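With one protein chain withheld, the remaining protein chains of the complex are depicted in position.
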Amino acid sequence: MQRIGVFVCHCGTNIAATVDVKAVAEALSHESGVVISQEYQYMCSEAGQNLIKDSIKEYGLTGVVVCSCSPRMHENTFRKAAAAAGLNPYLVEIANIREQCSWIHKDIATATEKAIILGKAAIAKVHLNAPLTAGESPVAKRALVIGGGIAGIQTALDIAEAGFEVDIVEKEATIGGKMAQIDKTFPTLDCAACILTPKMVEASQNELITIHSYSEVSAVKGFVGNFTVTIKKKTRFVDETKCTGCGLCTEACPMKKVPNAFNLGLDNRSAIYIPFAQAVPKVATIDPNYCLKLKGGTVKEKVCGKCAAACTVGAINYHQQDEYIEQKYGAIIVATGFNPIKLDKYDEFAYNQCPDVVTSLELERLMNAAGPNGGTLLRPSDKTHPHKIVFVQCVGSRCDDSKGKPYCSKICCMYTAKHAMLIREKYPDTEVYVFYIDVRTPGKNFDEFYRRAVEQYNVHYIKGMVGKVTPKADGTIDVQASDLLSNEQLHIDADMVVLATAIEPDKTARPLATMLTTQMDTNDFFTEAHAKLRPVESATAGIFLSGACQGPKDIPETVAQASAAASKAIGLLVKNSITCNPCVAHSNELMCNGCSACEKVCPYGAITYQDKEFRMPDRTTAIRRVASVNPAVCQGCGACTVACPSGAMDLNGFSNSQIMAEVDAICK
Amino acid sequence: MQVNDNKEFQPLIVAFCCNWCSYAGADLSGTNRLNYPTNVKIIRVPCSCRVNPMFILRAFQKGADGVILCGCHPGDCHYTSGNYFTRRRMTLLFSMLDFLGIERDRTRVEWVSAAEGAKFAATMNEFTEAVKKLGPNRRLEDLRCRKQ
Amino acid sequence: MNNNLKEQVLRSSGVNVLKCMRCGKCSGTCPSYDEMEYHPHQFVYMVEKGDIETLMNSKSIYKCLTCFACVDRCPRNVEPAKVVEAVRLAAIRKQGNNHLIADSIPEMLDEDLPQQAIVTAFRKYTK
Partner (left out) sequence: MQEAIISKAKQLLADGTVNRVIGWKKGEFAYDITPAIFESAEEIDAEFVYDDFTSANVSKYLVKESKKEGKILAFLKPCDTYSLNQLTKEHRVNRDNIYVVGIPSDGKLDAEKIKAKGITGIIGVERNGDTLKINTIYGEETMPVSEAMSNKCLSCKSKKHVTYDELIGEDGEVIESDRFDMVEKLENMTSQERYDFWKNELSKCIRCNACRNVCPACTCENCVFDNPDSGIQNKAASDSFEENMFHIIRAFHVAGRCTDCGECSRVCPQNIPLHLLNRKFIKDINSLYGEYQAGEDTTSRAPLNDYTQDDCEASIVHERGVE
């Protein structure tokens, strides 16, 4: 005979305001098997949990139903409480009467009625719950970091610091990411390369860190503690182990008209290239789209081979192929970062028309000492010094979905203040205008920084938006904008226009999320497990989020999150084994047909078959092919249970009879 | 089926929601206080592919007027491929129910992500309205089970 | 403040003025800006406040060319030109005169009136 305890939570007034909790407790007390039905202010509090523990002991409960918030919130809390009182934790069921009842309904009578039905369904289910024991599965003591920007580098360094092996997979030829392209950082104005490149070197020299540059993740299998990842090392036509990064090949290369991606196409590089001087690994890469020998049309081109001739160590190999490596990991950290959006939709800013209209990231390169102009700010069109520069904020951010990104890109206000300040500092004869909607500067020393731009550097901040940018025949640019405070329309003859372009997650993130079975929001940012309490974990166990792949972030925030993600990953890697989810599938061999339907739909390859001898009803024996499930590999999706025609396959915790009982209780 | 005092027909809707996306989406619509009718009762399943056609028929047998199945968007399944199987299974099952003359608006599959609280609420409002229009489920109901 | 008028303008324009984030891009983009007493962003804000009569009595409503630059460029899809049109329509309705007759147009013509405005007005008020 079942002895079930029902515990109804008020959640302060969150539940009690719309659900008559006393009536719920009273109604559920009459359900079959229920021996105690109580309500309490906060079930998740220590006192509330003690109430459950004491009742388990006092009434010798065989099942517990808690009517409270979502099981996604406190199922574990109550399971632990039950376990502490000696009850198998899987004999606890939650009826969600907060998120799915009190918070969405207004009428007390109907909400109470629904809460009672949800409680009855949970009681019907708990009647059929079986005690489950979680198995254990080993943890591979190695982490994979996807993305080698500042987020990925910091995460890898922190994990290596704790003594675990880490691999970084970076799709570009060098690690460093966006930060490597930035000139100075706010609010301290120190040089980005000066603080980033030592970290890059540290990562490359750390024995525990392996960097797979020019590589991408091509397949992910497995589960927390036990991922198997296939990494595709794209061919760079250069043997990484031999190349010394001397650069002789880049000088020898006759093809010099390749848009330099590192400088965002503002100047050119050779077909064989090292992205920038401090690249890590400092290894040359041949761009097969431009290399005369690899792409070459004419016979003369096909025999080029000048880089191979120049190379003193014989590192160049035109026949190199993509290489695939497979590795086991316990944890995966996503650090895929961001990109500025494409500006094709915003014709009014004349970005595609006029070379002197640039994005902020392009401006970083134009001002950088290692950039196309060697650090002197010159107009891309005629290489003259600009005397009037207009900055436009919120380009593509804070838009209606049809017009751009609905979110605030967060970093633009600060870097624009930085740009304005740096320009005024270096070129005091330059007038700088910033058109803003709001200046958003929450952050330590941020508002002070912005005020300095206005008060000390005399940057003209104008509340209003640029409506139209028109390049003129004399080389200047007419910027038509509104000044909302003086209520007038302005026309500024500018020499340059800088667009604070919205940022978006990297395009590789979406297919990666599919491989990792993690969730993304509608903007393709990775979704964290809990917006407030678990901000660096994805909802998929063993996958952590680092940096701007989770949402727009500046460098300090990115680094903070990178270290947080690392600490979460370390928390997993230090364990020798992790507790498995016991809610896995199992096959009833007496009913199994051995038809292989379940195996076909299993995403984890958890099902195998074996021939077993069975005693038949007529006292003969027969060899039959039957399925068995590896509980350490099964993740409990239940696809097999429906594919199985005989119903031999069932799922612990969500069995056919349990779900049927819930259906019956709801429909009764 | 429930009949309330003013005799307006109140359909009983059973919603199967996958734990990872749709159940979380339902929670989010609660967190955001987005209303949908009390007619909707949610059953949590690990993945939409756990839902056996038998469960849906059983719900109809016991008096449900509409059954809706919610899962992660195709491509976003927590278990990689579960919802792709769900999609085929439910397409065929619903087509069969339609073939047998069961009103097609009584069944539905909807993909709701963990971020789509608003979509969840809107879907439930819409579905409840559609079922309300159809009236009580007579064609597939086991008369013995009907609440008097 | 006239709530009926506000309701009428909101309905006939189909615009949700609450979507406006007050960036002023509409006014930054408007070719008739200098002709206007009230500018596109003010139109949106004044409709939100319900201050419709002031707009109806302003010449500004006849200065809008309905070129739709503000509609095209508004980041929030607020569509200010539709608000201006709705106010214009409200003004004409108030005069009990929401129809233009083709024959009466030549008298109204004015050398400074842009062609586009004539066409737009005709399209709108002959319905």
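Labels for the chains are A, B and C, by order of writing; each one numbers its residues from 1.
The rule is short, and it goes like this: contacts are C-beta pairs under 8 Å (C-beta built on N, C-alpha and C of every residue); 3 or more make two chains touch, one makes a residue touch a chain.
Remember, predicted model here, so these are calculated numbers, not experimental data.
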For the chain not depicted, the shown chains it touches: A, B
Residue of B:36, B:79 or B:94 in touch with the missing chain, whole complex considered: B:94
Interface residues of chain A (partner: the chain not displayed): 590-597, 600-601, 609, 622-625, 643, 645-648, 656-657, 660
Contacts of chain B with the absent chain, listed as residue ranges: 53-54, 57-58, 60-61, 74-75, 81, 84-85, 87-105, 107-109, 139-144
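Criterion: only the chains that are shown with their structure count from here on.
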Pair with more cross-chain C-beta pairs in contact, given A-B and A-C: A-B
Centre-of-Cα separation between chain C and chain B, whole angstrom: 46
Centre-of-Cα separation between chain B and chain A, whole angstrom: 30
Inter-centroid spacing, chain C versus chain A (mean Cα positions, whole Å): 45
Parts of chain C lying in touch with chain A, wherever the complex brings them together: 19, 21-30, 33-34, 39, 41-42, 69, 73-77
Contact set on chain A toward chain C in their complex: 348, 394, 398-400, 402-404, 435, 437, 463-468, 480-482, 484, 487, 489
Residue numbers on chain A that touch chain B, as the complex places them: 70-72, 96, 98-101, 103-107, 110-111, 113-114, 117-118, 121, 513-514, 517, 519-522, 527, 539-540, 583, 601, 603, 635-639, 641-643, 651, 654, 656, 659-660, 662-664, 666-668
